[in-house]
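The complex is shown incomplete by one protein chain, all other protein chains being positioned as in the whole.
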Amino acid sequence: MSIELNSNQNPKITWEGCNVLLDINDGDRLLFARLTPGSTLKIGNKSCSLQPLIGCHFGSLFQLETGDKGPFLSPVVEVSNQEEKGCKIDEPKDNRALVDNNTAQSLTGDEIEAMRREGVTGDEIVEALIANSATFDKKTSFSQEKYRLKKQKKYAPRVLLRRPFARSICETYFKKYPTRIGYLRVDSLSLLLSMANITAHSDVLVVDMIGGLLTGAVAERMGGMGYVCNTYLGVNPYPIDIVRMFNFSDEICKRIVQSPLAELSARENEISLQPGQPEDSCNTEKLTSPPPNSVNMDELMVTPENNNSEILTTAASPVSKACKAAKAGGKAPEVAIKSWRETGFSSLIMAVPDMDAWTIVKEVLPLLSFSAPFAIYHQYLQPLVTCMHNLQLGKMAIGLQIAEPWLREYQVLPSRTHPHMQMSAFGGYVLTGTRICST
Amino acid sequence: MSIELNSNQNPKITWEGCNVLLDINDGDRLLFARLTPGSTLKIGNKSCSLQPLIGCHFGSLFQLETGDKGPFLSPVVEVSNQEEKGCKIDEPKDNRALVDNNTAQSLTGDEIEAMRREGVTGDEIVEALIANSATFDKKTSFSQEKYRLKKQKKYAPRVLLRRPFARSICETYFKKYPTRIGYLRVDSLSLLLSMANITAHSDVLVVDMIGGLLTGAVAERMGGMGYVCNTYLGVNPYPIDIVRMFNFSDEICKRIVQSPLAELSARENEISLQPGQPEDSCNTEKLTSPPPNSVNMDELMVTPENNNSEILTTAASPVSKACKAAKAGGKAPEVAIKSWRETGFSSLIMAVPDMDAWTIVKEVLPLLSFSAPFAIYHQYLQPLVTCMHNLQLGKMAIGLQIAEPWLREYQVLPSRTHPHMQMSAFGGYVLTGTRICST
Amino acid sequence: MLPTDSVKRLSFKRCVSEGDLVIVYERHDNMKAIKVCESAVLQNRFGVFKHSDWIGKPFGSKVFSSKGGFVYLLAPTPELWTLVLSHRTQILYIADISFVIMYLEIVPGCVVLESGTGSGSLSTSLARAVAPSGHVYTFDFHEQRAASAREDFEKTGLSSLVTVGVRDIQGEGFPEKFTGKADSVFLDLPQPWLAIPSVGKMLKQDGILCSFSPCIEQVQRSCETLRSNFTDIRTFEVLLRTYEVREVKMNSFQGDEDRSTELPPCKRKQRLNEEGNGLENPSPPVVMARPSSEARGHTGYLTFARLKCAA
Partner (left out) sequence: MLPTDSVKRLSFKRCVSEGDLVIVYERHDNMKAIKVCESAVLQNRFGVFKHSDWIGKPFGSKVFSSKGGFVYLLAPTPELWTLVLSHRTQILYIADISFVIMYLEIVPGCVVLESGTGSGSLSTSLARAVAPSGHVYTFDFHEQRAASAREDFEKTGLSSLVTVGVRDIQGEGFPEKFTGKADSVFLDLPQPWLAIPSVGKMLKQDGILCSFSPCIEQVQRSCETLRSNFTDIRTFEVLLRTYEVREVKMNSFQGDEDRSTELPPCKRKQRLNEEGNGLENPSPPVVMARPSSEARGHTGYLTFARLKCAA
């Protein structure tokens, strides 16, 4: 078997019009941006073009420099290994005698500005600051490193070009706008995707009330094969703006569809609740009439910048409509709906962080095939407890479990290894199980 | 100031009649025992006298040996440092080629028994087993150590003599009978004691529905100065049998008292609820008539062995009543009750793991002084949530917080450091706050 | 286990047939994988179940034994498989597996290298993530273990997605033919730092490595080695806390707020005493959850790193 596989779905190089995630100064600031020749990024009081980022490898690192024509992003060739310096546990220096005041630095702000104007690089300014610091040599090597990093962030800020992936998109939202995604942390999301058995060629029923993050993550795992079917109650589908961040190909976008619950439920009412009853006329009628949600979907997709401006870099200049990704979230094709009515969905995945979960679950669970797994996210425990209890009483599912993922990050450095001092203490609750045939 | 302080409350040597905690084979088995000349301990199929443990330092280690007159406990003089052997991370050996079957050991069970009868020590038997193992040399040093430890536990079991302290008593119950103490883990207990500001010379109101563990822990911190007042609703105080495990002096026992809520509340009804109303006659009557609980208390204390037999070593022979510790849990003296009515209790500590906490809190909180801190334990979150919400609404307390302690133990060994693979994932919830003057 | 093309689309409505792998579910902690064979029977504490009774029933059905006991027949998933596979080595559990797949950014079409194969618990989930067009190449130095894993992948129908090799990755590194071909690499080795230089060669630009180690010393040494060639080095621990759901009857004290203000204090007190312990006032049961007492406290540290971009 050839190892050369088609990795088209996983491009390694940026292109004009693609969405990227910019990580400024090692996570200090995160933002999504669309790479166009005209888009700009503001760091501190300096604005620079994102043009140099087009056609680069994801993972490339840039540093803000000042040239003749103003600030620009320049690729960083070699990352200096600051971390390797470490500090020895036996280091004799300590802070017994250190008195910190503001007189330690002899270089003035004006002098630094003058250097910049003369084209001195950020790295050189940092070195100059160190050379002119009266206390630098007295610091422990740990403090020296901290000092250097602080100056580097200020005078030579770095921009890391990241590919938006479910992982990085979830982390960014969780850090910046946790309420928009109902506090769904990346480990909870990963658990949902596993437990709902998401894979190519499946038919996944999704209830996504977290802005499209769940929909996008599911679609990413399916690679354009099978269907991601978003369902909703009423006439308006839930917004799935976040899907745009994933840079999905048209092929994948086409497989992200929406369908109102009422339409999907027709079969359910017919087969499960009233077995043997002939399909009633109003279902058919609904199917042939234009889907009630198409208008609303358009509205949603036409004005994304307004809805979402806090996430897109504000400095990213007018986005050219031409290179915009294909629309995700079209109406589910009739043939697919028909097939789901016959065989059921292969799994269910839900994130309804503000809802009474049970009122939804009892409506959507019957749309699954028997033996189909499901995974439900909530930001509160009690709604899932109620859900689990009712599913048990109703003998609708087995293998029920409520789990809360727990995630901890570590600093691993020579002689200074420990868990991070601050942690996200909460990433939500997940109820999982398998639908059974109760007859 | 002299460093020589009175440490009578903290004796370091066992005496006849004292309760001890026996830790067999490094935590494999834990039990409480009373040291009398006739008490015995059964390990495996061997029974030995506890007599050698009388008059020893707490912390002493013993090993089961077999002598002319049968098995006996012999002090371990030097602890061999098995752990120091460690295994190198670079060790070239791995288990690639190791096939484990039962033919590796050439020493038979009969041969081992014969050695024992001949008075060969346990340590020597372990060495013989190693010498006769065909696979020992092929094992990694980590596996070698595991093998040695397993054999030592079987052929030379060790007994560690521990002083029963709130710490060890709580740990033992948590490990063996968690439901009896409502899953109160030692870190939660420690938090309760801190947050309720337990110290000598205070007057602590206690609601202890976990068998006396809380009462004992509070009394231990107060050292016989001030009062531990257990309150209860109705005529029967809650059992506090666990208090006996603490080896309290008579002085401390006298300061552990009980009083029905109705009696303590008299002042409350009089001052807080109906300010200025004269003390009504039935309160006075109650106080002068014999306390309704005295009979029941006696019953409780006379038959402790039956109630608690699973905790006391079953082999500990008939306990001589003579050297029994003084009774804790007598009726609160009138003068104390009078003082509490006037000034209020200095703090409140509660462990009511199966109760609707709020129905108790609303009754007992008014018995506290203003500015008195309180700490309430529960095994479920929701009852504390209700409590906190009602306390907020009623403006009865400030600084309210619900916390859940999280405890993790580590294995720290050369090249093999990691958190324990199994952990107690739950130690209960604690609600804390400070009573305020709501007027 | 997986739908490998659009025709064999996942459709659990599909009925049990001869030769199918089914998960026989007794209880959440008691399951078993069985190949359906018309002439065979399953015997357990619930009685004797004839496979022939199962054929034609939809997956997810309850099936009965001769003496009326029952089990459920489930379609296998990587998660169920992880619960039933034979533990030839310490396996990875679902929290780690899920996080690894997510953090390695594995999507359909990816090429993933893994060592060691162990019990194949992670490989199964990797296969699901790269399907249908990607591939997992997994290596174990233990010949017997590799052979058993290969058998398992046959059984679960994943052979077209997973190739098992016998190789000492710590000693020899990954085969040269994978140079620059891997999207992600997963290591579960006692001395991962020995394999890291080879991983650096195998990964595509911006590709990601994950190393799983139980001990912190392994992590420290790996991170030291990683710093020369990798960036974005991050170490995590992931655990799952599970909850027990039960109906609880919370007793309450007799004295309730209303009464304490309605009745004069004297009457109230008498009432309390008359009524014994004051605990006999059971409220209606409420459904509540509590964390399970015992849990897995540690599995291992997950260290991720991204190959440095040659810019």
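Labels A, B and C are assigned to the chains in the order they are written; within every chain, residues are numbered from 1.
To be clear about the criterion, a contact is a pair of C-beta atoms (placed from the backbone, for glycine too) under 8 Å apart; a residue touches a chain by one contact, two chains touch by 3 or more.
Small disclaimer: the values here were computed from a predicted structure and weren't measured.
Visitor: I need the residue numbers on chain A that touch the omitted chain, in ascending order.
Guide: Chain A touches the missing chain through residues 89-90, 94, 96, 178, 183, 232-236, 260-263, 265-266, 269-270, 273, 280-283, 286, 292, 354-356, 358-360, 362-363, 379-383, 408-409, 415-426.
Visitor: Hey, which chain B residues sit against the chain that's not shown?
Guide: Answer for chain B: residues 1, 3-10, 12, 57-61, 75-77, 79, 81, 83-84, 163, 165-167, 186-187, 189-191, 193-195, 197, 199-203, 220-226, 342-344, 346, 368-373, 381-382, 385-386, 388-389, 398-410, 412-414, 417, 419, 429, 434-437 touch the chain left out.
Here is the rule we go by: only the chains that are shown with their structure count from here on.
Visitor: Please tell me whether B-C or A-C has the greater number of C-beta pairs in contact.
Guide: More contacting C-beta pairs are found at A-C.
Visitor: Any idea how many Å lie between the Cα centroids of chain A and chain B?
Guide: Centre-to-centre distance between chain A and chain B: 48 Å.
Visitor: Let me have the rounded angstrom distance from the C-alpha centre of chain A over to the C-alpha centre of chain C, please.
Guide: 23
Visitor: Which positions in chain B touch two or more other chains at once?
Guide: 382
Visitor: Using the touch definition from the top, which residues of chain C touch two or more other chains?
Guide: Residues 216, 241, 288, 291, 301.
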